[in-house]
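Every protein chain of the complex appears in place save one, which is left out.
Chain naming follows the written order as A, B and C, and within any one chain the residues start at number 1.
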Amino acid sequence: MPEPMGFFTDTTVCIGCKACEVACKEWNQLPAENGGVRELSGDSYDNTRRLDGIHWRHVRFIEQFKGPYDGRWLMMSDVCKHCVQAGCLEVCPTGAIIRTEFDTVVIQSDVCNGCRACIAACPFGVIDINPVSGTAQKCTLCYDRLKVGLEPACSKACPTDSIQFGSIAELRARAQKRVEQLKAQGVDAHLYGAEPSGPLGGLNSFYLLVDKDEVYGLPHNPQLPTRNLTKSASWSVASAAVLGVLALVGLRKRRMDEHAGGGAGGTGHAS
Amino acid sequence: MPPDTFFSGAPHWTWFIIPYFFVGGLAGGAYFLTSILEWFGKPEDRPVVRTGYDVAAVGAILSGLLLTLDLGRPLRFWHMLFESANVPAIAFKAWSPISVGAWAILLFGLCAVLSALGSRAEEGRLQMPALRAVGGVVRGDVAKLVAGVGGILGFFVAGYTGVLLSVTNRPIWADSPWLGALFLVSGASTGAATLILLAPGRGAAQRTLDWLSTFDSRALAVELLVLIVFLVSLGQINRVWLSFWGFLLLVGVVGFGILAPLRLHAKRAPLAQAAKLVLLGGFLLRLATMLASEGIDRYRVALGGMGGMAP
Amino acid sequence: MGSNMAECHPVAFRWPMKAKLNGAKLIHVDPRFTRTSAVADLHVPIRAGSDIAFLGGLINHVIHSERWNKDPFFKDYTVHYTNLATIVNEDFKDTEDLEGVFSGLMGYKEPDFWPYNGFLGRYDNKTWQYERGPKPPGPTTEEVIKQRGSFDDLLRSLRKGTAKSDPTLQHPRCVFQLLRKHFSRYTPEMVEQICGCPKEKFLRVAETLLENSGRDRTSAFAYAVAWTQHTYGVQIISCCALLEQLTGNMGRPGGGIMALRGHAAIQGSTDVPTLYHSIHGYLNAPSAVRPHDTLRDYLAAETPPTGYWANGPKWMVSYLKSVYGDAATPENDFGYDWHPKILGDHSHMACFAAMNEGKIKGAVIVGQNPATSLNGTATRRALRQLDWLVVKDNWLTETATHWYLGPEVKNGEVKIADIKTEIFFFPSTQIAEYDGSYTNTQRMLQWHSMAAKAPGDCRTDSWFYHNLAKRLKKAYADSKLSRDQGWKNVTWDFDPDPGETPLYPGEISALKVLREINGYATGNPKQHLKGFGELKDDGSTTCASWIYCGCFPAWDQNLTARREPDPPGVPGAHLKWGWAWPANRRNIYNRASADLNGNPWSERKRWVWWDPNFVNPPDPKTGKPIPRGKWVGYDVPDFTLTMPPSHQGKPDGIIMEPLSGTDAYIMRPEGKGWIFVPSGLVDGPFPTHYEPHESPVQNLLYPKQQSSPVHKVWSQGKPWNQLAAPVGDPKYPYVITTYRLTEHYLAGAMSRWLPWLSELQPELFIELGKDLAREKGIKNLDHVIISTPRSHVRAKALVTDRIGVLKVAGKTIHHVGMPWHWGWMGLSTGDVVNDLTAWVGDPNVSIHEGKAFVCNVERA
Partner (left out) sequence: MQVSRRDFLRLTASAGAGTAVGGLVGLGVTLAPATARAQELRIKDAKTTPSICPFCSVGCATLIHTVNGKIVNIEGDPRSPHNEGTLCPKGAAIYQLHMNPNRATKVLHRKPGAGDWEVVELEWAMDRVAELIKKTRDDTFIEKLPNGKLVNMTPAIFALGGATLDNEFNHVCQKFWRGIGVVAIENQARI
């Protein structure tokens, strides 16, 4: 069985060229939104805005300036995190979402029926419906390429190797080195999702960031949707029980009244 | 910085799902109450029982329909029940409310239809021989058994929709474990209200109706309680209610949907009025909780990146 | 500087980023904080067009720095490899003497046979020459020409005396002293005043550059059109070249200047010139306004007697043979008289100026989109004056549709019926649909092959000209007119050989074309030339382009198609990948990567060096033994392979004879790099800071000379060409620069039709600073109107701190920028930003000033 594979995205070398976005669309033959005819978002150079069914890669642009020319411009190519413990995979009722031999998470479009449970389950807002297929879609980490030993389209295209593909073990080592190098240069860098002990058992697509996670649109502590299951279920059962009792008590009272003889129920308001 | 649920994407569960949650809730609630009467009630309760079975049956079918229509690929509805790759292997995830729910609705519907047939056979209102045969079987203890199972499933259907919402990463829904309870109670109250509205047409006895109204007011009280607990449990998330949906929740659900009917019950005013308000409240409850969350999309640094370091 | 490499050449930027990870310092000097700035170690904002002030400041800082004066490396390099020590003619007067102009400035009058040259003035460069010893004896050039003497005699007659020099750099007229004086007022304070960049940032750049220049370290500059598109563009680049020679970075690995060019084949289209001013291999086009009457006059005027350029006669004769074949004989000067002569400036803007006056009747436009280009309003007016217009492209471009969709037609100014032009549109093939070669910005030819057939009537652009040529050959076949004899004698043999199947009916054989470019032994096309060393001036060799000679060394060896990279980890130049001119050399003047004795300046910077023990085989021609020793290295040495570092040249020889073993710049007549440029540039031997044609401020260095005294202005005062705003015009208070985005390409013909690219940058915008936005009450995404004296365009505002106010000459100047990718065709459409630009340009190369002018911005 092959090693777990994934992405390490070093945001400090991203030049925001969006090659990853297009290479992904080219390989996966994803359509442009509204045939490419769109409006300027005004959100820096980000006109993609989000990951969804036809955008499996999304480059974020974050302008942080104190005044003219005085600040920094953060860029980051976002993608499905291929969580080690994946919420989408947990809730998917059809079994369309599977974990592959590469430890990646893939939605089988021919199985999915578009119930959209996975969309709500993903803590990162990665998944959405592809209007063409009517099914939920997201990055497959180019499962078809991996199977024949090819690198995913996006990381292959990335001109500055901001997106790096490889075995998780190797990527984690590389990422750690890079963090140390940056720390040595006085840059406050940290990894997001590289820790197996961290949220979701670690992310098979993890990032090097130089600001708060939220600045990059990443939840600080992503969780599994099922975290609420036991509690939520228990409270429901409890309230069901309460209602059951109330109903029975009602009946019992009625019987009592009858034994007490006389229709205490009153006939005041027949409807 | 925003709470962790604000980074997820909206599933667009709206104009099919909201009515489904409402109908499923009241059908489940109605069946539950009916099955209580089936077990512990008296002959005089039969009209209400029959109404209950019809409501449940129709509700279940309607629910299935809405749920299917909402799918991106409706014809693949069965993928939720069987593994499309290797039929007849069953697709079932005990930990996935939507998976369990799919099965629940199916079985609930089955029970409801059987019960309905049974009750109609009882009245001798079944023409088609095949149906008469089936209906004939569902009587006495069999009827009790079916109703028993169906009643429990009924409550499940009423409640799991809320649990389903909690088992996501969406704002509001996943931020409290009380949505399941809330929807379940609301299901019960709306169920009761439906029976109160429809049963008289089938010659319901006054006593049964009284029992229903008593139950309804108690359910409403519980609902109010659970709603309060739910809101408390949301903590800082509650700022999302500073919107039209908050207004709707307060005035529509609490005001018209709970307090007003309670008052009417207390004043022993005509039952129908209260019942109608209860139904309205039940619907608005789902509308508000669904759309308030649907409206919140993936969090991002403000337009033009003028968030971040900049003032 | 002058480039936004990360956005416009993202894949090339892969390498600076790798260098950065290895500890290299990355500096971006630019009016905008771009995606390049975002990953640079330092971003230095300067006002668009103030580059010479900035570079001049660096030069001034370098020559006064302790490091440059203490470390012997710098003197070793500059004194021996450049003309820093050479002494200049005593009549030379610097801009410091003449308040902003050099000696030799004259007025300029347009000739009436072609009044479209646009010069404001002209320099006579005779006072810019070196001080020389006596001219060697021999017949004069006039005599040699009259007697139709040999080309070598011609060269001998052209020899001048040896240039005088002072290796101690003390002589008051040596280049170093002149340089020192010329840039003495380019102080950090002055740089801050002119460029608007904080003095501290400027000093950090200067220090970083010094620290990273020397034996063990090199620094490179990368530029693009933000340096070329100025009325002094060539001088900006010349200024950088000066600085790079001064700091010993030229000809060395990791040093030099990278010209990041815009198009896949733009280098090729300059080498194989579809440009009026030159013929193959940078030979100047025969001209009616230069002494080019006969072949010998031409060669006398265009060929230096010494240095590698002195081989010009061989290249020119071989070129003429490739044009006229057997009809080109020594007796008829190889058909030189048939070759058309230019009348002056026939460049882009000159031609559109002439077109506006009805002097140009027909135009064939292939893969270019002028309707969205320079001063678009005037350009489109010019197109409407044509009798006929042919557009060949992959898409219906703005140029193809200007007559019914252009703004002037849409807004009713122009009636379609009044446009009398007959217009054709021919659809073209895309890259994957034919064979051919591109020359990239590194001078590397790379072959591409056909993978799929093009749809419908799409044909290659070569097919188009090939089939036109065949038709015109037929049309003139029986002409007896002398004017037609040239065309009748032009060789035209590009049909595939029997057996080969054309890609399309009537398609050329691209290989055959490349063979003609590479050259072969006259009369035997199968015997290819292996390199330009084999070229002869007697007609025995046929070669269109001397610089491409060697790319196809044998009938079956198309080196441009090679795809063999070096194995990983080996320090090499990937010499088996494609083929780079000249002679597959990847780094020009690489002799300078070794010291005077031929050893690498340092281990780290080893590239090409002298191996004294190398055993040479005897000379293949003469059979004479050759002493031990040879230039070797990772690259193809740019030097006479067996000339030892110790070699002393023959002072009175021609071509390479006078050059010695340390004369690294072999293309220069005296083998030394030019810090002082005595000839070749029409606007001065030293770069000088002038303001752009349109500027909000006075020239602080030369108040009496605002802009270049000789730059070009076309169609001055013509009604269709509203020209420049005066200095500091309050109607146009802001500095504007135009630029490109990663997501689009040029005027958009190749990107605005592509859904995947259009969705990434869907609309035209203007980037403006928050202060200006506040001042004007403009909010992000508001519609704004941007106006210049030429025109106005509408765009959405992108309010950002990545561009903003600069303090220039004590004034606060708002800077704005606009991408110019848009037009009215395609999926993503928008106004034509080039409508704002003016027909003013550089006097050397006629490139317009599109990177620095003034405008106004108002809410729409």
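Please note the rule applied: a contact is a pair of C-beta atoms (placed from the backbone, for glycine too) under 8 Å apart; a residue touches a chain by one contact, two chains touch by 3 or more.
As the structure is a computational prediction, the values presented were derived from the model and not from experiment.
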Contact residue for the chain not shown (choose from C:Asn22, C:Ser482 or C:Thr622): C:Ser482
Contact with the hidden chain (one of C:His64, C:Lys146, C:Lys420 or C:Lys650): C:Lys420
Option from C:Leu42, C:Ala220 or C:Leu396 whose C-beta touches the chain left out: C:Leu396
Residue of A:Cys14, A:Met75 or A:Leu89 in touch with the missing chain, whole complex considered: A:Leu89
Of C:Arg217, C:Arg296 or C:Arg459, the one touching the omitted chain in the full complex: C:Arg459
Footprint left on chain A by the chain that the document does not show: 1-4, 17-19, 21-23, 26-27, 29, 84-85, 89-90, 98-103, 106, 108-110, 143-145, 147-148, 153, 156-159, 167-169, 196-197, 201, 224, 226-230
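Going forward, only the chains that are shown with their structure count from here on.
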Distance-maximising chain from chain B - centres being C-alpha averages: C
Touching two or more other chains - residues of chain B: 303-304, 310
For chain C, residues contacting two or more additional chains: 780, 798, 800-801
Residue ranges of chain A touching chain B (in the complex, touch as defined): 42-44, 49-50, 52, 60-66, 71, 73-74, 87, 90-96, 110-117, 119-129, 133-136, 211-212, 214-215, 217-223, 225-226, 228-229, 231-233, 235-236, 238-240, 242-244, 246-248, 250-251, 253-254, 263, 265-271
Parts of chain B lying in touch with chain A, wherever the complex brings them together: 1-2, 4-13, 32-33, 36-37, 40-41, 70-74, 76-77, 79-80, 83-85, 91, 93, 95-99, 102, 155, 159-160, 162-170, 173-174, 177-181, 184-185, 188, 196, 200, 206-207, 209-211, 214-215, 218-219, 222, 226, 268-272, 297-301, 303-310
Residues of chain C touching chain A in the complex: 6-7, 10-11, 13-14, 17, 20-21, 33, 35-39, 43, 45, 741-743, 754-763, 765, 769-771, 780-781, 796, 798, 800-805, 827-828
